[in-house]
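Okay, here's the structure, questions in a sec.
With one protein chain withheld, the remaining protein chains of the complex are depicted in position.
Chain naming follows the written order as A and B, and within any one chain the residues start at number 1.
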Amino acid sequence: MKFSLIPKEEQFFDLLDRMAQYIDESAAALDDLAKNYVDVDAKIARIGGIEHACDEVCHDCLDKLETTFITPLDREDIHELVLRLDDVVDMTTTAASRLPLYRIAQPRPRVMKLSAVIVEQGKLLVSAIKRLRNKSQYSMVSNDCVEIHRLENEADDIIREAIGELFEKETNAIELMRWKEIYETLETITDCGEDVANVIHGIVVKNA
Amino acid sequence: MKFSLIPKEEQFFDLLDRMAQYIDESAAALDDLAKNYVDVDAKIARIGGIEHACDEVCHDCLDKLETTFITPLDREDIHELVLRLDDVVDMTTTAASRLPLYRIAQPRPRVMKLSAVIVEQGKLLVSAIKRLRNKSQYSMVSNDCVEIHRLENEADDIIREAIGELFEKETNAIELMRWKEIYETLETITDCGEDVANVIHGIVVKNA
Partner (left out) sequence: MKFSLIPKEEQFFDLLDRMAQYIDESAAALDDLAKNYVDVDAKIARIGGIEHACDEVCHDCLDKLETTFITPLDREDIHELVLRLDDVVDMTTTAASRLPLYRIAQPRPRVMKLSAVIVEQGKLLVSAIKRLRNKSQYSMVSNDCVEIHRLENEADDIIREAIGELFEKETNAIELMRWKEIYETLETITDCGEDVANVIHGIVVKNA
């Protein structure tokens, strides 16, 4: 085991912060892809790079869990949190790569509306994770979680409208399927964000 | 913190009972919508009202978890149970609203068959949650859980038959997609019910 001047406690929170940063970065990159749909392959490769970096931090964190005696939060909670954070970045990568995969020529306005919600949610995840170091901030962590849920509902409303419109107006079945899947995959990112918020809130509740 | 004559212990179980009641109510409302497909908007608004009321109890319960020192079950188990109960009502609302969203003119018989299964499952969830107060009833809680699983299998069989028929006879792709999604969303309610049963059974196992 390497010698380190940073206490173990801080190291875990540093890794969690980094994972949250990757969520934030990948959300920004997805939003940029949706709004400026050029250099698509290069932009998706960049998101894939963020996912890969996030995976490495995820594995670091899981390895550290195996070899560290005392952890700042219950080990099973860190384990669950790390997996759920990783899911957000994974799903963001999946959503981005589905645009060219489903042969989308140009994202529709609602794709950008959804990516804007995803960016907002990412910033709240960064905030909630950062505040998790400090029990005096736990009520603010709960507030962040409430906001994350609210954004998931917002994404739900956007997608509901979008799909209603598709079933009303779209007569080309493949076109309908294509857009329905794109919207649903984007909305799933906010579900993954909500899953993280649920784990975070569970930690707050347990340690309150 | 407010002063209360009801012991904390009872308060949690009262809140869980109320959430289970909302599941029961929303299932009955969905069943009525399927069987009497008139005043659709008003009926869906009513289900939305139940969902909203359930959300409030859910948040009450989570808040109480943060401020209560001793809880009748492990805090993480109450947390998980509350989230999973909320999911059932959420999914019921989603399924109901998809009927007009997917431009369904008239629910087919299998929709009513599925809603009947959902009603039955809701009643078992009410029963299992009520019995959770009392360890002497834990073997009956386990029986309720087995029945909830059985109903999920029943829903599975209905949907399997329905989808086989669609892929055999339906030549209009949008029509196929429409009904497939309606059936699958209804079946997902019974999956959510099964998730609740799994959490309940986990609690029984832990405290046996």
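As a convention for this text, contacts are C-beta pairs under 8 Å (C-beta built on N, C-alpha and C of every residue); 3 or more make two chains touch, one makes a residue touch a chain.
Remember, predicted model here, so these are calculated numbers, not experimental data.
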Omitted-chain contact residue, chosen from B:G49, B:P100 or B:G202: B:G202
Listed residues A:K8, A:K35 or A:R75, member touching the removed chain: A:R75
Subunit A residues that touch the omitted chain in the full complex: 62, 65-67, 75-76, 79-80, 83, 97, 101-103, 173-174, 177-178
In subunit B, positions touching the absent partner: 138, 142, 160, 163-164, 167-168, 170-171, 173-174, 176-177, 198, 201-202, 204-206, 208
